[in-house]
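The complex appears here minus one protein chain, its other protein chains still in place.
Then we have chain A:
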Amino acid sequence: MNTPQNPSPMNSVGRVTRIAGTGAVTETYTGNRGLMLEEPLLFERGALDRCGVDLPEIPVVQDRLAGLGRADPIGLPGLSEPETVRHYTRLSRQNYGIDLGIFPLGSCTMKHNPRLNEKMARLPGFADIHPLQPQSTVQGALQLIDTLATWLKTLTGMPEVAMSPKAGAHGELCGMLAIRAALEARGDARSVVLVPESAHGTNPATAAFCGYAVENIPANARGRVDTEALKARLGPDVAAVMITNPNTCGLFEPDMIDICAAVHAAGAFVYCDGANFNAIVGRVRPGDLGIDAMHINLHKTFSTPHGGGGPGSGPVVFSDALAPFAPLPFVRKTKDGFELVEEMQARNSKDHDRSFGRMVAFHGQMGMFVRALAYMMSHGADGLRQVAEDAVLNANYILASLKDVYTAPFAASGPCMHEALFSDDFLAGTGLTTLDLAKAMIDEGFHPMTMYFPLVVHGAMLVEPTETESKASLDQLIGAMRSIAEKMLADPDAWRTSPHLAPRRRLDETGAARKPILNFKDLETAAA
């Protein structure tokens, strides 16, 4: 074999794959490693009298604080502006984000966040208006909400939408409250909600929050709801069935129309968890399947940023049967423009006359509405259809490219939708699991896939690439995942302690829960 001048082995795209030796430098005075900069806590850096904001002089007045002035120190350290910028910039570099690379977190739809959307949401006409300004001064904002509502109703084929829910789980709550209100309105108290085993944890939690007992419906061998078991359980005590479609195994529920008809025949409602709408937007209208309510995660399908865990936005579309029970407030068109109906008493029309009430202060996540509408207008009806097609194509490409190495429990039953489900069965006997594989991906520079969800598959790995990944990006992920799997099977012991190259190695989560240190005061106490 020819030994090249440069001993670093190169892969097919010319990337150095061996980690360079550290040479003489094994430790540093600062704890930093080149561009990887350690950053102390704000409370270790700041001071009570340091400040990064200049304010005008405070005029002298007789105070009106009724003797309730805050005398004791609060304990809030401050930093000057340059120190603040550096503190947060250093912290940001310890984060992985979509802007850095593929983020194939199944069920989460981590797609590109267009910067136009950020720019639009910051227009003063949207960002600097108060929710309780006179309605005559916010007609453009109400128009935006109405326009977005029209898009959502048209894309889902549903007649009504509630815009105010703050996130997906909040949308579920909105839908289930409407179902409960509709049942109570017809004097039909029911007590049970059926939820497939593969459901998101929010589904059973939401049903329980609404006062229902939750019963699980099993999955069949093809990863779909066991339709016969579901039908057999329907009866006068069942209020609703909550179904995710496409489901959390990344599969379309082929019996959905049949299921909805059976549920309706039994006097119950179908709540559809719309978390995976990205797979079918523009190709299927959920209304055509017969559902009664569905939330839409604007932060998934319509690309509003996840922001490290929120804020989200979860509008809910409703069928005619549930529309009268939708929450307040809502926007309606009048002959003079748009009206925001905020209170039951203020209402003149017959629609919404049985609203179950208000779910939030004010009117919902306006900042997210602007971003989502900018995204929809950019894609248009034709582009959104392409979104679903490319998302599904990308996921199937991953499934097809990995299924000879990774266990793919449902691959035999046909194509997947927007996410590919694998399990760690292929690692049996190595002592390695999904967790080890995910942590090894971190060293390769990827955010791992979703681990151990859905619960119906042991050692699940749910890979959702989204439509905003190029073929080259997918090929690199596939190559890395194949490489990791092959190396793990060849030498399991080398793979039990990844990652080694991230800002931190594996963290002690058990210790964190056993003796929780939840703020800096605790930290001081713990050190003492």
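Methods note: a residue touches a chain if its C-beta (ideal position, glycine included) is under 8 Å from a C-beta of that chain, and two chains touch if they have at least 3 such contacts; residues count from 1.
Note that contacts and distances are computed from a predicted model.
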item: Complex member absent from the view - protein name from UniProt, among "Sarcosine oxidase subunit delta", "Binding-protein-dependent transport systems inner membrane component", "Probable glycine dehydrogenase (decarboxylating) subunit 1" or "ABC transporter permease"; value: "Probable glycine dehydrogenase (decarboxylating) subunit 1"
item: Chain not shown: contacting residue from A:P77, A:P159 or A:P492; value: A:P77
item: Residue among A:M158, A:L173 or A:A485 that touches the chain left out of view; value: A:L173
